[in-house]
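With one protein chain removed, the remaining protein chains of the complex are shown where they sit.
A, B and C label the chains in the order they appear, each numbered from 1.
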Amino acid sequence: MRKKIINSCLIILLILSSGCWSSLNINDTAVCSGLGVDITDTGKISVMVQINKSVNPQNEEGKLTEGAFVVVSGSGDSITEASRKVTLSLPRMPIWSHADLFLLGENLVTEDLSILYDFLFRNRNIRKSSYALVANKASLGKIYNSDCPMALCSARGILKILFSQEKNLGIYLPVTIKDFFIMASTPGIDPFLPMVTVRKDLEDKDILTLDGTAIFKNNKMVGDLNETESRGLYWLNTKTAGSCIVVTLSDNPENKVSLQACKINSKIRPRIKDNELVMDITCNVDFNITEIIGIVDEEDEELMVKIQNAANKKVASHIRQAVAKGQKANSDFLGFGLSISRYQPKLWENIEDDWENRFPSVRTNIEVKSNLLRSNLIFNDVFLVNKKGGKP
Amino acid sequence: MNKSFFLSSLILLIFLSGCQSLDVNETSVAIGLGLDWEASQNQFRFSAQLAKPIAAGGESSEDDEDAFIVVSETGETAFLAARNLTLILPRFPLWPHASTAILGENIAQKDAALYIDSLVRNPNIRKNVGLVVCTGTTPEQLMQVKTPLEPLSALGITKIIDIQQRLLGIYAPITIGEFTYKLSTPGIEPLVPIATVVKTEDSEVIKIDGSAAFSERRMVGKLNEKESRGYHWLVEDLQAGGIITIPSPDNPQKFVTLEIIKTQAKVKPCINDKGEIIINIKLTADGNFYEQQTTEQLLNLKNFKTMEKIAAEEIEKEIAQAIIRAQELNSDIFGFGQNLSKCNPKAWRKIEDNWYHYFSDIKTNIEVDFRLRRSYLTNSSFKFS
Amino acid sequence: MVKTRLIFYYLGVIYNLYRISNFQIFCFMIILVGPVAFLEQPGRVISIAAQNAWLTSLAALFSGALIILMFSFIIKKSENPFPYLLEEHFGIIIGKFLSLIYLLVFLFITSYTLALFVNFITNNVLPDTPISILIGGLLFVGYIIIKSGLESFARLCEIIVYIGLPFSFLIIFLGSFQTPDIARLLPIGYISVKDFSLALVSNTSVLGRLFPLLTFAYFANNTAKLNSVLFKVLLTYITLMTATVLAIIVVFGANTVDILAFPIFSLVRLIDISEFINNVDIVFIGIWVLGIVGALTIFWFLACFVSQYIFNLKEFDFLAAPFSLIIATTSLLMSQNIIILNIITKHLVIYIYVLLFILIPFFIFLKSLFYSRV
Partner (left out) sequence: MKYLTTRKYAKQSVPPIPDRHLVTQDLTVNLADNLANLNELLESCYDIVIKEFKIATNPSINASILFFDGLVDRVTIEFNVLKPLMFGLEEVSLKDLSSYESKNVFNIIKERILSVSELETVHNLQDVIHHISSGDTIILIDGYATALVAGTRTWQSRNIDTPENEIVIFGPKEGFTETLLFNTAALRRRIKSTSFKMEAFVMGRITKTDVVLCYIENIAPYGLVNEIKSRLDKIDIDGILDTGYLKELITDERKSVFTQIEHTEKPDRVCAHLLEGRICILVDGSPMAMVMPITFPQYLIASEDYYTHYIPASFFRLLRFFALFIALLLPSLYVAVITFHHEMIPTSLYLTIAATRQGVPFPPFIEALLLEVTFEMLREAGLRLPRAVGPAVSIVGALIIGDAAVRAGLVSTPIVVVVAFTGIASFVTPAYNAGIVVRLSRFAFLFSAAILGFLGIMITFIIFITRMVSISSFGQPYLSPIAPLNLAQLSDIIIRRPWFMNVKRPYMDGMENQRRAKMPHENRGDGE
């Protein structure tokens, strides 16, 4: 009996003594939707946080977008310190784990990224599946403060833009922190990140837009890919189909065909040819025709072949430009080294240490095969049909 | 006979006594109280942040344009100034809900007791109201500024101080009760966080920036962030939270961030043979490895020990800085005198009257024991290709 | 001498212990090897064998089979369960001495498991909660379980396995959909013999945790089918390990895994299903508590059982309370900082597994193979 009393006292004490340490009332929190890190002119690290305001379910939809967020910032010697300095003027506990966007400032990427990696991966509050972007020619504050139409806040807006262009246009590749991290830590591949910038729209308001891809080498940004080069990267890396290109038929520059990729399959394989390393880049793309401009007076099959050839050329040129840029900047963002280590592990062991010197001069062999599948609702060019009908 | 008389008188008593009750809708709730001294008029200026009632059903949003109003009035005494508010306010102000009291810079430098007297004497004001000093602006202007996500800035200020203590561990919050106690007790002086308005590109925000040290009822100077943190280490009860940035063991240019899990400080004064007062400070702190800026392998036993040492030194430095600053200002914010009076009442009685004569050259002996415990998601440092 | 002690032992069987079904033995064994291996083993193997770690997990099927055959041979050849078995084979002095060592090791493993898990929780879920409270909470649960007897414990283990096992596979399944890249497994088979065998040893040593079988097998109500149960355990373990390692490699790549403290946890954090189910790590940990509590309670239970033998006690569940204090102190000491724990994880524990759970039984095996009883 006495034992029972003691036991129950112990349990009660245990319960009473245990405060709720990690508990946090939800109204004392603030949901961060975007984070950003940069280095200030004075050499300090600054952290910019975009915080969502809570959304009242009873509000009308229209009120959602106006001023639904606040942007706060802090600075300090380390990222953690800077991010926590935010609380000196924020009466809420910021919850980082909801942040889907991680922006890297221009100064940071051109100086040294190594200060960032450890923070990103050690911190349990940073979601590894959130997306990283580089701010191009704009301060983080400017990006986070500018409007993004039809989105709760600019952080979410950028992501929406990133995804929808990937599905509909196919230029830039979204990169998660995890991917970025893997690319940075795996030998034989260098990381790349899409860039975002602020542009003036017609009414002279700041709007966000994606602009180029940053490529890295040795924890520094060493260059950027423009739209065409980014497309080259896209062809070699994507798994989502939907990219759109316009090709000009060889005989008449007026005749343009829009194609939409519906299946992309690309490979990079090393090959030893005459004691020389050649990277075979093959890219098989299935296209749908979405639009034909101009009067095309040809038989179907010939037309198809022509379009295919044009498309092959176009895609190959994209890839070629991207490779050239990478070799120029000595940034192996396409993962040639990785491909060698995977398919020729023995060779890789020999050349791994020397890869940095060898990479710029590696020869590539680009082969693109495109295949036209369907031509959506109408089979031929509208004008073509009319014309044919008129013929005797 | 007796009973009925008793009953009837009871009923009469109930009816005759006037109703002191107030309808809720006749009142307005004060969230922040501010007091300042208007030197030009030689009068007190009392200002209050009054919350507007929120419509029911959660239809309020965090950013209601005007969730509050700030009213202010002057008077010859603080109390009168507060009562004068009713000249412009058609509601009965309710003080017990106040969460922050703001002390204007002028009055803090003149005599804090002037304000505190009116606050402490008033039964309507709870003694656990947080206290801040505002510099560079008046309490009235400070309360006009909204804090992000918290429309009531007076509420926001207390929350900021709370949260920064959990995440940063720089400033120690102080309530009116403690402030009064420290102000009136010999051998200890209060240290109050300072709130200022900082202008950013397009807006104004409230920021906690430094803390004000008092001596003999007057604010004598300001402690900056580092020094405030030095003070925070020595707050005697168990503290949790905060971070400290130390130079990395492999590259002093780069930094390593450690998170503080808990700290516990013990302050023990003693008098040595020569009659000098020596304060022994012993601090034990636990920390987690939180961030490193280099890619060196820091997570091994040797580096752990080195980091523990560096962190201990860093903390020691901060504490020492704070003590030096306090001695410069001649303000015994750490309560060394009071500690002495507890440990050695005899000696204290002797030197009590000119404590500040001794205080400025007290020797301290700081001993910090820092322990690194865990690292978060990654076990080792980042490796590069 | 052995005989008189046997009377005590059978009294124990009648009053405290109970016959357990083969499925319950399966559950015990799964709980022994499953959770800890799931949590700590993938990181260990991948850091040794990089992208080919999954091959070593598969290869453990053969080495594991040998270990299991060894155990079942010992069980066949010995008449008494584990601590008494030592006396049977080595004589009373060495037997008692060895079981004293085993007692210490069991307590050590219990504390280590506890420390590892508590560190895991404080690191990732409840950073502000003092570890003493977590240790207290988990030990309290274990204490209640031991007090309620082997019968209830066996049934509890079944429920743990029902919930835990499908859930682990679900986690791996969902995790492997988070932007996987099969090419990360390349080049297959490009691995040095040294690394391969090291990883294999590491994988096999975890199977040494099946050691408590030497006790539990004697309570089984159907010893004839024990072997098939053990092979089922082995198969489940290998499947779980291989799937985990594969998923981790495919999602993270071998290079990245190297620096992660708990790769499986990082995998769980990535899980994001249609933007609604995300950050489910806490659910994962919650379910994992079940397994860990089970695993640490088994060794705790064995420690009590062994001390019954050493000190000739009539019953043993009263020992749960003093042992809980010892375990709490040891695990608090171990979780002083992460480096110490890492050193224990990476070096000490493997040696303990190999030496005490594999080599000594192997010795017994040899002895009973060549010096068969007259």
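Definition applied: a residue touches a chain if its C-beta (ideal position, glycine included) is under 8 Å from a C-beta of that chain, and two chains touch if they have at least 3 such contacts.
Note that the structure is a prediction, hence the values are computed from the model and not measured.
Of the residues listed, C:68, C:85, C:109 or C:145, which one is in contact with the missing chain?
In the complete complex, the chain left out is touched by residue C:145.
Sort through C:32, C:126, C:200 or C:217 and give me the one touching the missing partner chain.
Residue touching the absent chain, from the options given: C:126.
Could you list which residues of subunit A touch the chain missing from the display?
15, 18, 20, 22-27, 29, 31, 33, 52-57, 95, 97-98, 100, 125, 127
State which residues belonging to subunit C touch the missing partner chain.
Within subunit C, the residues touching the omitted chain are 21, 23-24, 121, 125-126, 129, 133-134, 137-138, 140-141, 144-145, 148-149, 151-152, 154-156, 158-159, 162, 275-276, 278-280, 282-283, 285-287, 289-290, 293.
Note that only the chains that are shown with their structure count from here on.
Most central chain by CA mean?
A
Averaging only over C-alpha atoms, locate the centres of subunit A and subunit C and give their separation in whole Å.
42
With chain centres taken as the means of their Cα atoms, state the distance from subunit B to subunit C in Å.
So the centroids are 51 Å from each other.
Counting only residues that touch at least 2 other chains, which ones in subunit A make the list?
Only 121, 124, 185-187 qualify.
Residues of subunit C touching 2+ other chains?
Residue numbers touching two or more other chains: 123-124, 127-128, 255, 259-260, 266.
Which of the residues in subunit C come into contact with subunit B in the complex?
That would be residues 43, 119, 122-124, 127-128, 255, 258-262, 265-266, 335-340, 342-343 of subunit C.
Please give the residue numbers of subunit B that touch subunit C in the complex, ascending.
240-241, 288-289, 299-301, 304, 371-383, 385
Looking at the complex, which residues from subunit B come into contact with subunit A?
That would be residues 57-63, 147-150, 155-160, 163-164, 166-168, 170, 198, 201, 205-209, 243, 245, 254-257, 259, 289-295, 375-378, 381-385 of subunit B.
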